[in-house]
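Note that one protein chain of the assembly has been removed; the remaining protein chains are unaltered in position.
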Amino acid sequence: MSNKTHVQARINGEDTEFLCEPQQSLLEVLRDTLGMTGTKEGCNDGNCGACSVVLNGRLVDSCLVLAVETEGKSVDTIEGVAGPQGLHPLQQKFLEEAALQCGICTPGFIVAAKALLEREPNPSEQRVRLWLAGNLCRCTGYDKIVRAVLGAAKVMEAKKP
Amino acid sequence: MRSFEYVQARTVKKAVALLAEKGEQARVLAGGTDIIVQLRAGRRQVERLVDIKGIPEANVLSYNSSRGLRLGAAVPCYRIYEDKAVARAYPGLIDAASLIGGTQIQGRATLGGNLCNAAPSADGIPPLIVLGAVCVVAGPEGIREVPVEQFCTAPGRTVLKPGEFLVSLRIPPPRPHSGAHYLRFIPRNEMDIAVAGVGASVVLDDRGERFLSARVALSSVAPTPLLVSEAEKALVGAAVADGAIQHAAEAAMAASRPINDMRGTIEQRRHLVGVLTRRALQGALKRAGKG
Amino acid sequence: MEKGGGTELERMADVWIPPLMQPLTGGARRVKVPGSSVRQVVSNLEQAYPGIKALLCDEDEDRIRPEIAVIVDGEVSRLGLLEHVGEASEVHFLPAIGGGR
Partner (left out) sequence: MTTSTPKKYDVIGTRPIRHDGVEKVTGRAKYGADLQLPGLLYGKVLRSPHAHARIRSIDTSAAEALPGVKAVVTGSDIPAASDTVQSLGETAVRMRYLSNNVLAGDKALYKGQAIAAVAAVNVNVAEEALALIKVDYQPLPPVINVMDAIKDGAPLLHEDMLTQELGKRTDKHSNIANHFQFKKGDLEAGLQKADVIVEREFNTASVHQGYIETHNGTALWSSDGNLTIWCSTQGSFMVRSQLAQLLMVPESKIKVVPMEIGGGFGGKISVYLEPLAALLARKTGHPVKLTMSRAEVFEGTGPTPGTHMKVKMGANKEGRITAAQVSLYYEAGAFPGSPVNAGAMCALAPYNLENAQVDGYDVVVNKPKAAAYRAPGSTQSAMAVETVIDEVCEKLKIDPLEFRLLNGAKEGDRRVDGPTFGRIGYLETVRAALAHPHYKTPLGGPHRGRGVASGFWFNAGGQSSCYISVNADGTVSLVEGSVDIGGTRVSVAMQAAEVLGLPAEAVKPTVVDTDSVGYTWVTGGSSTTLKTGLAAYEAAQDVKRQLLERAAKIWETPVENIELVKGVFRSKHDPALKLTFAELAGKLLATGGPVTGSASVDAKGVGPAFATHIVDVEVDPETGKTQILRYTAVQDAGTAIHPSYVEGQIQGGVAQGIGWALNEEYFFNQQGQMANSSFLDYRMPTSLDLPLIDTVIVEVPNPGHPFGVRGVGEVPIVPPPAAIANAISHALGVRMTTLPMSPGKVLEALWKKEGGRS
């Protein structure tokens, strides 16, 4: 209790302050301290991607980031993907394509896929598969996930001015 | 996870001081993709983590065709492969940077960290060895340089002394008619630890007919990544042909010292060293404009 | 077959004896046994082949052993001894695989 550090980070666009111990991961702080439980834990060693977040514009596993490292940085999580205007096209496509079953990996996939589409608006199927190889899904066989991401890319392209 | 102290260093000097103060009980944090897992699993324990990502020298990524590449130890993989000039000059390095972990890992993991973690299976090390990379190490006594092939001493152990840390890597500029390639064998197509890995580099004569020089380095088949000097001997001066490549592959197989474990058997690994050495050399030749 | 039609034998349940219990039935694989519930069928089996009930039912509890499933006319029974057995029904005793098959 004595060892806590004060951290200020920009989480989903909001300046956020929290106290954490140095050994706490960003995942722990998001879930336990900040109550943002949309980011999931599947393995806690960087092999499943369920805890994917975007740190300073870069896709990372939040289980492999110390919370203290986020001082002054931006963190974007699943909670920030849908806006007041509604679901993100990826979320909408995941629903339409039935790209989730149990749903535990879904936030990680959506955060990861959004990071891809913001960088590469028109990826190939193979590119989608490569980008998402760090996200495990045990329910779907990835078929509908890949289709949803490719479908969302089309929707997002069409929406561009 | 056991508690520890987290400190950010902004200068090389400060980092050395912070590390020296705690000796064996201090460790560097760069991408964190190995150290955080090890601390959590209790495989390592530290009293202090020194974050070097704020040190300018550890963040440098600069290439020019006469001086070569200066690669900071805290530069994550994605910055390497997204840098067009670096990607053009060192495709062999990109092979490794783009297959360590998945996208998320590449957003944090560094080749410097891969080297300092000193896993026998490190994908980043064979290409650094065959590219002739040199480690720039800072410590209480100042700066010293160590060739990458001499850096790892045992699984998880390096030549770094208490208070020392890897600041950056220096890689010479690619020579004309040269090429390098890193290949590993994994059962899946990503997110896996190499059963065996081979890096190869070649420099050819102006006509592309003879090997002027060549290097072959292995991972996952010995306690540390291995530079195979016999493979070099088999190639240098030889004509670019299947025979020489085969001799190099045999030399690599003979040099390998694999073990049986959950990821593979001795026989399988030695066999794969042969296969991968051939393929890596062929890939390197192709990049050298041959094959 | 019409209900109520045929010989008395044809109106009896057709009980299939698990191979490892067939020593008790003198090697017979199928036996005809009267009864309109599994309880009656088992009881009548016991009369004809003493000892078989102890293999099919729990000694202290009045039920089919949990590791055994009763199949009546192709349906796994969850009623056990209470399950209705029709005229000319087929009754099997198989290893249970839990809730259903």
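In order of appearance the chains are A, B and C, and numbering begins at 1 in each one.
The rule we apply is simple: a residue touches a chain if its C-beta (ideal position, glycine included) is under 8 Å from a C-beta of that chain, and two chains touch if they have at least 3 such contacts.
The structure presented is a predicted model; accordingly, all values stated were derived computationally and were not measured.
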item: Touching partners, among the displayed chains, of the absent chain; value: A, B, C
item: Hidden-chain contact residue, picked from the options C:A28, C:A48 or C:I71; value: C:I71
item: Chain not shown: contacting residue from B:A15, B:L160 or B:M191; value: B:M191
item: Contact footprint on chain A, counting only the chain that is left out; value: 31-32, 35-45, 47-48, 50, 77-79, 81-82, 87, 91, 94-98, 100-107, 110, 125, 128-130, 132-147
item: Chain B residues that touch the omitted chain in the full complex; value: 1-3, 102, 185, 187-193, 195, 261-265, 267-268, 271-272, 275
item: Hidden partner chain, residues of chain C it touches; value: 16, 18-22, 24, 29, 55, 65-68, 71, 74-76, 78, 90, 92-101
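One rule holds for everything that comes next: only the chains that are shown with their structure count from here on.
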item: Gap in Å, rounded to a whole number, between the CA centres of chain C and chain A; value: 57
item: Computed distance of Cα centres, chain B from chain A, in Å; value: 29
item: Residue ranges of chain B in contact with chain A within the complex; value: 1-6, 29, 32-33, 36-37, 39-41, 49, 51, 53, 76, 78, 101-105, 107-108, 189-191
item: Interface residues, chain A side, partner chain B - complex; value: 3, 5, 21-23, 25, 44-47, 49, 52, 55, 58-61, 63-66, 68-69, 112, 115-116, 130-135
